[in-house]
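Every protein chain of the complex appears in place save one, which is left out.
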Amino acid sequence: MDNNKKLSIIAFSGDFDKLTAVFTLATGAAAVGYEVNIFFTFWGLDAIKRKQGRSFTGGNWLTKCFGFMMGGLKVTPTSRFNFCGAGPRIFRSLMKKNNVATLEELVDAAKLLGINFYACEMAMHVLGLKKEDFIPEVKDVLGVASFLNLSEGGQTLFI
Amino acid sequence: MDNNKKLSIIAFSGDFDKLTAVFTLATGAAAVGYEVNIFFTFWGLDAIKRKQGRSFTGGNWLTKCFGFMMGGLKVTPTSRFNFCGAGPRIFRSLMKKNNVATLEELVDAAKLLGINFYACEMAMHVLGLKKEDFIPEVKDVLGVASFLNLSEGGQTLFI
Partner (left out) sequence: MDNNKKLSIIAFSGDFDKLTAVFTLATGAAAVGYEVNIFFTFWGLDAIKRKQGRSFTGGNWLTKCFGFMMGGLKVTPTSRFNFCGAGPRIFRSLMKKNNVATLEELVDAAKLLGINFYACEMAMHVLGLKKEDFIPEVKDVLGVASFLNLSEGGQTLFI
């Protein structure tokens, strides 16, 4: 396998527009034969939570609060022009109107294309999340060293 | 050509300070012989709009609004300490005072150094922008796959 044809993304941000960038890059790369690894960490973990929508999951009251605030793809804000949540809705509407895949469609495409989803061990500890809290497509829980090992020799992006 | 001497930047952010980082890295690399590709997407497209300043361009009223809100380099905010627009002005003043190239000077330098500007096809669809809306230095409109192909083997940054 051509080792250069590899794209690894550290999905740190939970913003709607940045997650759209993550999944657009990932699916675009996978469609032309790249091996694609996404390492979800911090706010990015939002994208792979099983239970989308605001809910109080997590061990103690603090992590429960994060569970509520990080409500998944349906309620994630944009990094700019959020307007109390109107921003993502405007984007969705523009994407549909212009026949561009929406974020949810991109995530589904990523699953179909066999893109590798990984969750960051450290961030899970901090936010009180367990592997069961994530969608079944999450292949593994990894530390930094394992992820760097996976991504070696390809292009790596921090988004 | 030394394939390692290649720097590719995905310019996603439209913030004054991050665009300054984009163009500082790009011109610094080009000055020492790197091949430099910048792929402007989402808010980053602001930097290459022909008509700088707020204006209602774009197909429907929603994209027109984005045309107004993304008013180009003159009105772009800083990611931190923006103070309703004072932030970028403070930066400009500090840059002039300390003989550091301002953002506009860096963009001009990038053009002179033959840095390759590309616009992201998908983001253009979403925001209702056409190739004619950009400065003539924009070499091409690309999808993700073509950009990854261009950047392969070098260093790639997402800013």
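When the chains are written out, they are named A and B in that same order, and each has its own residue count from 1.
Here is the rule we use: a contact is a pair of C-beta atoms (placed from the backbone, for glycine too) under 8 Å apart; a residue touches a chain by one contact, two chains touch by 3 or more.
Note that the structure is predicted; figures quoted are calculated from it, not measured.
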item	value
Absent-chain contact - pick from A:Thr78, A:Asn116 or A:Ser151	A:Ser151
From B:Leu25, B:Ala47 or B:Cys120, residue that would touch the chain that is not displayed	B:Leu25
Chain B residues touching the omitted chain (full complex)	4-5, 7, 17-18, 21, 24-25, 27-29, 31-32, 34, 79-81, 90-91, 93-95, 97-100, 155-159
Where the missing chain touches chain A, by residue	10, 12-14, 41-43, 60, 62-63, 66, 69, 122, 125-128, 143-145, 148-149, 151-153, 156-158
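Rule of thumb we're sticking to: only the chains that are shown with their structure count from here on.
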item	value
Rounded Å distance, chain A centre to chain B centre (Cα mean)	25
